[in-house]
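Input: one structure, supplied below.
Missing here: one protein chain of the complex. Every other protein chain is in place.
For clarity, chains are labelled A, B and C in written order, and residue numbers in each chain start from 1.
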Amino acid sequence: MVVVMEPKASEEMVQDVIKHLKEMGFEIHRSDGVTHTILGAVGDKTGIDIRQLEVLEGVHEVIRISEPYKLASRSFKRENTVIRLGDVSIGGDEVTVAAGPCAVESEEQIMIIAETVKKLGAKLLRGGAFKPRTSPYSFQGLGEAGLKYLRKAADKFGLLAITEVVDVGHVPLVLRYADVLQVGARNMQNFMLLRELGKVQKPVMLKRGMSATIEEWLMASEYILTGGNDQVILCERGIRTFENYTRNTLDISAVPIVKKLSHLPVFTDPSHGTGIRNKVIPMARASVAAGADGIIVEVHHDPDHAKSDGAQSIFPYQLEELMKELRIIARAVGRTL
Amino acid sequence: MVVVMEPKASEEMVQDVIKHLKEMGFEIHRSDGVTHTILGAVGDKTGIDIRQLEVLEGVHEVIRISEPYKLASRSFKRENTVIRLGDVSIGGDEVTVAAGPCAVESEEQIMIIAETVKKLGAKLLRGGAFKPRTSPYSFQGLGEAGLKYLRKAADKFGLLAITEVVDVGHVPLVLRYADVLQVGARNMQNFMLLRELGKVQKPVMLKRGMSATIEEWLMASEYILTGGNDQVILCERGIRTFENYTRNTLDISAVPIVKKLSHLPVFTDPSHGTGIRNKVIPMARASVAAGADGIIVEVHHDPDHAKSDGAQSIFPYQLEELMKELRIIARAVGRTL
Amino acid sequence: MVVVMEPKASEEMVQDVIKHLKEMGFEIHRSDGVTHTILGAVGDKTGIDIRQLEVLEGVHEVIRISEPYKLASRSFKRENTVIRLGDVSIGGDEVTVAAGPCAVESEEQIMIIAETVKKLGAKLLRGGAFKPRTSPYSFQGLGEAGLKYLRKAADKFGLLAITEVVDVGHVPLVLRYADVLQVGARNMQNFMLLRELGKVQKPVMLKRGMSATIEEWLMASEYILTGGNDQVILCERGIRTFENYTRNTLDISAVPIVKKLSHLPVFTDPSHGTGIRNKVIPMARASVAAGADGIIVEVHHDPDHAKSDGAQSIFPYQLEELMKELRIIARAVGRTL
Partner (left out) sequence: MVVVMEPKASEEMVQDVIKHLKEMGFEIHRSDGVTHTILGAVGDKTGIDIRQLEVLEGVHEVIRISEPYKLASRSFKRENTVIRLGDVSIGGDEVTVAAGPCAVESEEQIMIIAETVKKLGAKLLRGGAFKPRTSPYSFQGLGEAGLKYLRKAADKFGLLAITEVVDVGHVPLVLRYADVLQVGARNMQNFMLLRELGKVQKPVMLKRGMSATIEEWLMASEYILTGGNDQVILCERGIRTFENYTRNTLDISAVPIVKKLSHLPVFTDPSHGTGIRNKVIPMARASVAAGADGIIVEVHHDPDHAKSDGAQSIFPYQLEELMKELRIIARAVGRTL
């Protein structure tokens, strides 16, 4: 940490800041410049609120040098984290596609979609059983029955099952059926849930909150990592901006940024990231071109009658076309699919 | 709902849309203009995803006429909701002040602050026991001990206790100690928690999410209201914008907007809304001037040593000054304090 | 400036950074900590792009210590700038109100409104003659005729005239008629125009751009100040956020922030800042409560037939009510009106 004093800070003020820094456990390197006195605070502290120093008299600015996250950082672990699930590797050379309906609606529906998803080369089958909906009047999912159908479909077609967990109390239930647990954007800072998932032996896909900075997102992953679960997949799903032609703005630049800051695999969700069917495909291509380790995409054989998010679900023939294009783009960036 | 067809939409397309609307349970009023055909869809439906219609062929635009929330709406209930807790009325003529530390740190600390808070005229004592922190390395609160100290202090000085509940599993515990339960910004769309609070007999203060639109915020309140708990207080606490001089931008315009759309009381939290001590006071004044029913503000007798958010906590002497100013401003807008 | 090196930066890298800093004219204070080497760069440089240093090998972070603006800064000038125009003082103890129609529409219209504005106690008469409109199909103003009518009305009722200048080529023309020149939000970074206004002997009101940070806004004022014109009034008029219930979100927190960073007077424009008539009044009150030196507000005797922005213009009787409320609030914050 570096504390820059005001030009007119008195020696008394400088000493007061030094006292505070020492109380916090730092070692101090002082440097008196022509105008400013600068205090370098050395020590491996985390969880400090730098504003506590900023409000001290005579302090001009306080700069945190090290990132507030550790286990998620590339300084902590240089090589990419590769998550292995049977013969699927997430975060390695291969680009991974997860596909399926927004919500599991019936056994028949998930079976039809799973068959297509498998045939077209996706490795994970997505499908929600507990749906966190903006409106209390909307379809809220099939609950445990949905989980059962999802598991059955995944098993039948040799796919991995990924589904969302929305509450601490549901973790044991979802663990029984899913291969990968998903934390939705609205729960990115549900710290109780994150802690619980830190104790789990299965991979967790952590979606970025709609207004979360990249730093906050990595801090949220830190809650899972510090619990002992190092299998975290990050997933960008659109941030909120002033533009409202699309529901959200898929922040593709987050992909190269996070790949640099962290060793964790990064996916995007172009379905929630745009909210409109005909924008899903170009944004999926753009994600892989930007270096994403995978995408999670909504597909439905009859989106007109989907119980949720039909408007952003692509048709099977569109997924087929997309897979072809992604294979070429993956090659252009030195990956396979 | 109004569906506007494309200028070149065929009769077949129009009939297809009509079919969908009927399936959804609407009655249709058709109007053929010179360029556009317009379908008025009449019926009291909620929880419909209008994008389902937008993706139909030949549809130009779909416009939802009624708000997606009901119980929270002023069309549903014209008079202001006034919440009575003993001799305190929230949402009536009086402007209510809730004050206290960010976190309960010890029995002594909360006692000292409660005494000041009472003396200066605030009616609610705030203090967190379970702290949702961005970093897993930061102070996470005293847990149940914190709740006990808060209750004790509130009782001793004749104040009402307000504190945050962060998880469904904690609701019974927090209910035992608090008079008002608070839902934090990060949990605004934790729908499991909201549903649980719908069953509770005590008032709930629902903070606005950092990137929540006003509509989403009112929809979140709807989750509590539909459960049967009509004692909801809304609280604006800063939204995320590109400006980063302050942590968040306190959206004071939300106050008059929500007062028009809804009958629920509206507070602001200038402490979290700015994150900097010397901005708290002007923004508190501005909130009351804009018509807020109350404010919730962080105060600490020794903010330099506060375990969380010290930098945004005001000193007791500042609260004293603020209360004086607020009394004058309240009068200017036809309120008392 | 402070350059923080990476933990593993080699001595060669450190020397390379030192070489660059010296080329830029800085004197260097080096401090080798346990993990990081920190270079304090001392010297009074402006206009440096710190990213030039950030991309050097081994550099962890570069922190600018001094604000990039000078003449606008409170470090440069501690006392408030007070602009005197006849018996009107802007930025002193008094809160100043500027009022009038969005656009001058006819001699009769501006005369009617000017009379009201004067009677109710406003000191400046606003009215646009050249209107920058989002659509080329909208009313674009009366041009010079508008300026003439504005001047005539101001003279008749003893008011000061404020109007917008939209292009370098128009400056001499507008100077002939106006007492205060206004730069609109869309032109906040029209640097050619700002430079031109730096040579002018009349006050300039500089509106904040819809997505301008406070730092960029102060930098824009610096373009005027460095030209020799020290009569700059800053005006917050709403920033763009994800919330679209209102056209813009009036950032009232900008008022106390700018008052701390700069000595220049700060106004708000609650009419453009909200875009809806019934939100103008609460936001005007909130602005004064937060410490604004004045407001600029749109008023029209017949807003239903206004040629532009009628929907956000208040009625004369509303201005009357507002002036009363503002007088009480001004007193609460130690000002007069």
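Criterion: contacts are C-beta pairs under 8 Å (C-beta built on N, C-alpha and C of every residue); 3 or more make two chains touch, one makes a residue touch a chain.
Just so we're clear, the structure is a prediction, and the values are computed from it rather than from any experiment.
In the full assembly, the chain not pictured is in contact with A, B, C, by the touch criterion defined above. Residue in contact with the omitted chain (choice from C:R240, C:H263, C:R285 or C:R335): C:R240.
Checked against the hidden chain, the listed residues A:S89, A:S138 or A:T241 yield one contact partner: A:T241.
For the chain left out of this panel, the touching residue among A:T96, A:T163, A:Q182 or A:S287 is A:S287. Within the whole complex, the absent chain has one touching residue among C:I65, C:V166 or C:V266, and that is C:V166.
When the full complex is taken into account, the listed residue touching the unshown chain is C:G275, out of C:G275, C:G291 or C:P316. Among the residues C:Q109, C:N190, C:S253 or C:T268, only C:N190 touches the chain that is left out of the figure. For subunit C, the residues touching the absent chain in the complete assembly are 20, 46-47, 49, 51-52, 54-56, 68-69, 132-139, 166-169, 186-187, 189-192, 195, 209-211, 216, 219, 222-223, 226, 239-240, 275-277, 303-304, 306, 308-312. Taking the complete complex into account, residues 211, 213-215, 239, 241-246, 249-257, 260, 273-274, 278-279, 282-283, 285-291, 325, 328-329, 331-333 of subunit A touch the chain not shown. Touch with the hidden chain on the side of subunit B covers residues 2, 4, 7, 27, 29, 31, 33-36, 38, 40, 42, 60-61, 63, 65, 75, 211, 240-242, 244.
Everything below uses one rule, namely that only the chains that are shown with their structure count from here on.
Interface subunit A/subunit C: over half of the residue numbers present appear on both copies, so the contact uses mostly the same residues. Note: centroid distance subunit A to subunit B, computed from Cα atoms, is 26 Å. Subunit A and subunit C have CA centres that are 38 Å apart. Taken residue by residue, subunit A touches two or more other chains at 211, 240, whereas all remaining positions touch fewer.
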